[in-house]
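Dumping the structure here so I can ask a few things about it.
Note that one protein chain is taken out, while the other chains of the complex remain in position.
A and B label the chains in the order they appear, each numbered from 1.
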Amino acid sequence: MTEAVSAAISIAFHGLAFAMVLYLVSVGLSVTMGLMGFVNLAHGVFAAAGGYVMTTLFNDYGVPFPAAAAIAAIVVGAASVAIERTLYRRFYGGDELDQVLLTIAIVFMSVAAAKYFWGSSQQPMHPPPYLSGQIEVLGRDFPTYRSFIIASGAVLVTLLWFGLDRTRLGAKIRASVDNRRMAQSVGIDTSGLFSFTFALGTGLAALGGALGAELWPIFPGYSLDHLIYFLIVVAVGGLGTIRGPFFAALLLGVADTAFKYLLPEFGSFFIYALTLAVLLWRPKGLFGQIGRT
Amino acid sequence: MGKESVAYAPPHPAPLPPNGAERGIPPALETRGLDKSFGALAVTHAVDFRLERGARHALIGPNGAGKTTFVNLVTGALRPSAGAIFLDGADITPLSQDRRVKLGIARTYQINTLFRGLSVLENVCLAIGERLGLGGRLFRPVGLRRDVIEAAYALLERLRLAEDAGRLVRELPYGRQRLVEIAVALGLEPKVLLLDEPAAGVPSAESGIIVDVIETLPADLALLIIEHDMELVFRLARRITVLVQGAILVEGTPAEIAADARVREVYLGERTRH
Partner (left out) sequence: MSAAATPAAVPEAVRALARRHRFRAYETLPWIAAIGGYFLFPDYLALGAQVFIAILFALATDLILGYGGIITLGQAAFFGAGAYACGLVSAHGWGEPLSLLLIGAAAAALVGFLSGFVVLRATGLTQLMLTLIVAVMLQEAANKANDLTGGANGLQGMEIWPILGLFPFDLYGVAAYLYCLAVLFLGWLVLRTLVHSPFGRSLTGIRESEARMNAIGSPVFRRRLAAYVISAALAGVAGALAAETTQLVALDALSFDRSGGVVIMLIVGGIGRLYGGFIGVPLYMIAQDRFAEIDPVYWYFWIGLFLLLVVLFARGGMIGLGETLWRRLKFIPLRPWGRRG
């Protein structure tokens, strides 16, 4: 029994850590899709930016890791508002193809810019001593850093959901995601709300990129290489939902870890096949609202 | 069934007796026990409805009563949670939307749903082409079907849209687009026509065109019209059904509906609050 159980626990553990990163990075994409109806293929750029800011602060300026990650989220979130106001906003409710071209352009430019400022190699990421090594839980050793990702991810997800459920702002966001026209007609300032929600989404993505820098190394092609994973999380979860991507990220994180552990020679093939199967069964995703078009 | 069967005397010359069912002729359209719910929310509840041949029937009710949902169920845009839909006595519940259209059900939309980037003429041509079963043809250019184009143009003339035939739909004022809605539906030469608030957004100067068109529809066509403009309803309809919270409240002649206390309370009461 021991070997199989140990493999299962290992898969579940690493899958969970991966899922947390996936969710943090992707949830903003689901919201921009649902709230603004915007196909943002450049979403990964914000995650990569978070990773770059964090690694630079942490490696070059000796800023403590948690502070560096938090600063990365805030800086990227704030900076993204400028992009949202100048570029994205013009294309809300417009042609999806324009959105695709715009965001591909942003990806191209950001890839080159990252190369210019940080070079083409991966950003080194060595967790601080207190997050290195293993910790023992129930007589079993787990990597400390990944345990930290799981724990901080769980805290963030709880805060996010609680905030959306219990605060006035959260209620406005939920109402607008559900029905934008209705929200506008009851006097919600959707323009300000869009900027805020966009910043929240990109800030979370930056945080995900920063926290996940050890799992998914930061390099110039980050946003393009992982694009398909972000899209899978959002599509399988159900566009425009906030909780759906979490369960999709769990499924993807654990399944991907399992496939790569058990059938490494097939790479991501089975993950793609699984995604196709899920969406053949439910084209609107696992948690997409039926009847809403 | 079991609705109060009120015979009515049609003000217009009608080829059929008041109630086809008495002679064993199935109604043009019928629903039995139609239910639709989204999750816990029931938007259509146990609707038994008959639309006789040649009917000029209005469906009214307050906002959110489920009128448009009813149209979506009948046309097949939505699947009912329970119940059945009959066209000429035949069960069409399992049929897809395009099959139902081929059998003669056509609709318009409450909010313009047109091919905005195409010309008015081509909007109607597409409908006529589909009716004739040309839509899947791969080779012969549409331009060589002069008959289709000319039939579309004739229809536009009827709706006084001919001068706009060559313009893109999105360039037209909203009210003119409402007329294109009707033209596209008429291009299908339906047996059952469902008009979802055809006059909403139409300037009063042009709503006369809609009345004229409806009055010149073929006598055996069954018309169901959803409308908020009561003047229009009482002018056109020979029979009215009132839908409230997804269920039929009452059905009768315009005179009966106007006199009905429940209708005044629920529907007209709601209207006067505006």
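Definition applied: contacts are C-beta pairs under 8 Å (C-beta built on N, C-alpha and C of every residue); 3 or more make two chains touch, one makes a residue touch a chain.
Predicted model, so just to flag it, every value in this text is computed and none were measured.
Q: Missing chain touches which shown chains?
A: Hidden chain contacts in the full assembly come out as A, B.
Q: Any idea which of A:Val63, A:Val100, A:Ile188 or A:Ala255 touches the chain not displayed?
A: Of the candidates A:Val63, A:Val100, A:Ile188 or A:Ala255, A:Val100 is in touch with the missing chain.
Q: Mind pulling the chain B residues that touch the left-out chain?
A: Per the touch rule, chain B residues meeting the hidden chain are 75, 77, 96-102, 106-107, 109, 113-122, 125-127, 129-131, 134-146, 149-150, 153, 162, 165-166, 168, 170-171, 184-185, 187-188.
Q: Of the residues in chain A, which ones touch the absent chain?
A: Touch set of chain A with respect to the missing chain: 33, 39, 90, 95-98, 100-102, 104-113, 115-116, 224, 227-228, 231-232, 234-235, 239, 265-269, 272-273, 275-276, 279-280, 283-285.
Heads up, the rule we're going with is that only the chains that are shown with their structure count from here on.
Q: Distance between chain A and chain B based on Cα centroids, please, to the nearest Å.
A: Roughly 47 Å separates the two chain centres.
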